[in-house]
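Quick one: the structure is below, and I'll ask about it shortly.
All protein chains of the complex are present and in place, except for one that has been dropped.
So, subunit A:
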Amino acid sequence: MLKQWTLALALLLCTGQALAQATASGDHVTVRWLAPEALAAKESQPLGFYFEVDPEWHVYWRNAGDSGAAPRFDMAVQGAEAGPIQWPYPQRLPIEHLTNLGYEGNVAYLFNLAPEAGAESVELTVDLEWLVCKVDCIPGFGKMNLNLPVEPEARWQESERERLNTFAARVPRSAEASPWQAASLLTGSNNALWLHLQGEGDAPQVFPLDGALLGAGKPDIEPAEGGYRYRFERQPGAALPATTGFVIAQGGSAWELPAVALGSQAPQQGQAQALWLLLLAAFAGGLILNLMPCVFPVLSIKLFGLINSGASGGARTREGLLYSSGVLVTFAALGALLLALRAGGAAIGWGFQLQSPAVVLALIVLFWLMALAFSGVFEFGHKLMSLAGNASGGSFVTGVLAVFVAAPCTGPFMGAALGAAAILPAASAMAIFLGLGAGLAAPFLLLTLSPALLSRLPRPGPWMDRLRQFFAFPLYATVIWLAWVLGRLLGDSGWLIACALALWLTFCLWLGGQSGRAWRFIGTGAAAAGLIAAFAYLPAAGDANSATAGQSLWQGYDRARIERALAERRPVFIDYTAAWCITCQVNKKLVLDTAHTSELFAKHNVLAIRADWTRHDPAITEALAELGRNSVPVYAWYAPGTDTPKLLPQLLQERMMTELFQPPSGDQ
């Protein structure tokens, strides 16, 4: 302490005034304070450490990059409060195949200093350590101190103030002021992290703050919607944090985006229109869902109930609103679940309901009983009718049911909307879910609200029995399809469980149908026992792995194989599919598994990959996420020599497959 004072005193005497400039120096570097002659009271003001560095030598930024080290400032301050070090944005300094982030030539590291109330002077002491490199590196150490008077106004030497301002201009400003905003930060293949920036003008420079996560090398830049996409190299094996920071520099200014969330999209004004369009698409997708084969049976049940009831206008409106709220509440709940799981970092796919054997089996039971009732095997009566019929809870339950069976059958619009929902902020994602729900509910609501439309529906009569019986058949078909899904999930035992349970329940219905209350109890008890046994057996059956069927042309999903083929400039076609996705099966039957397509693929040596998502394979979930999707079907086509896929429509035609191999037309 005494020594320091002596030094400060000596310096004061030397300069003959209050300006005390202690310096520290080492090979190729001299460091001095960048400070005023007097500090202003009651004001936070910038000061700095000025590094005079020999030409061609460099010192480092806060993230030094592939090698090197940032300088260290261990400060002790009396009579004032010092802020953290502010780092002017750096430049990239390549060394062979490595890259450093730093400054060639002179640079100032800044900090804010706020004198305490009533302080007459401020004393600063700093322990410095730095590294200066050309190719070789030399560490330097030093200790400097400074004593500054506090006056009502700051006094600066003009040249010093200008020097400080030069570097202050390069210190990153807050994200709010930035003309560039992060739209998303997503993981890609081959260890890449893609930062999507939106803003006006040429692509700015971008520097990652976390060197343990991202390489310092110049990122590849490509134009993207509303801006550019930057491909950063992730450090091998680096764990993915929830957020990471970047500094953006352009035209001598810089801005810091301190926490860009991984796998998410930041809200911004420019996106309002895009969101509006997405909502519209979600609504349209919801409308189309009404026509999906797995939704129509449910709607037909409800519609049938409505006609049957002969309800008044007010009652019908109530039914319609109840159905709509059932749909919307379920979509909101699913959205909340997806968001919760997304927040938890879990890779979760839409359609996951039908990836659970228990859910599939429950639906089989439900549809089987409904089908039997429609066929007149037992009286639908007041029991099941209250579930899917005209009781007030019934419409709500029908709405819930409609969502669950609709989810896996994503229509052409739904895929893109859901893909966006997976990366949008929570509020927007939820809005998209509700948009889908509104679309699904709208036709039904319209039918119930508008007496004119409803009056066009045929009047009740004897034809209704026939119609009811007819509607049993789509239900039987749905049961077969669901049993097949269960078979895909569990192997052969899936079929066996589903069919045995269906048989048992039918037997129990027959038992319960005998006259006498005792028989009814026995039937109910036997049915309950059968259900419990079947559901209890499910997990055990799930252990037996089902083999994924592979015809010779189609290969299972194998990322390494795909990347190898792309490296060899071999064309690749990936069919992202699942057993529970009807659209997928239709495309497979009508387009993909035809002689026409097989010949085309064989002729052009296409690597055909069938990525089967029936069991929610995490590798496939990840691949879908990279495509911005979380539902199937998705058809990705990599033309020879390209590494970016072209996504085909969700409803395929043979013509489209032929067109893949025709020379591109002029407008491409």
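By our rule, a contact is a pair of C-beta atoms (placed from the backbone, for glycine too) under 8 Å apart; a residue touches a chain by one contact, two chains touch by 3 or more; residues count from 1.
Keep in mind that, in the parts below, contacts and distances are computed from a predicted model.
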(message) Just to verify: the chain that's not displayed, which of "ABC transporter permease", "GMC family oxidoreductase", "Redoxin domain-containing protein" or "Putative mRNA 3-end processing factor" does UniProt list as its protein name?
(response) "Redoxin domain-containing protein"
(request) Out of A:E37, A:E563 or A:E654, point to the residue that touches the absent chain in the complete complex. (result) A:E563
(request) Write down which of A:H97, A:R517, A:K603 or A:R655 is the residue touching the left-out chain. (result) A:H97
(message) Using the document's definition of touch, tell me which of A:A40, A:A168, A:A203 or A:A238 contacts the absent chain.
(response) A:A238
(request) Could you list which residues of subunit A touch the chain missing from the display? (result) 64, 66-70, 72, 95-98, 100, 129, 131, 133, 135-139, 141, 186-192, 194, 211-212, 224-225, 229, 231, 235-239, 274, 277-278, 281, 413, 415-417, 419-420, 423, 563, 566-567, 623, 626-629, 636, 643-647
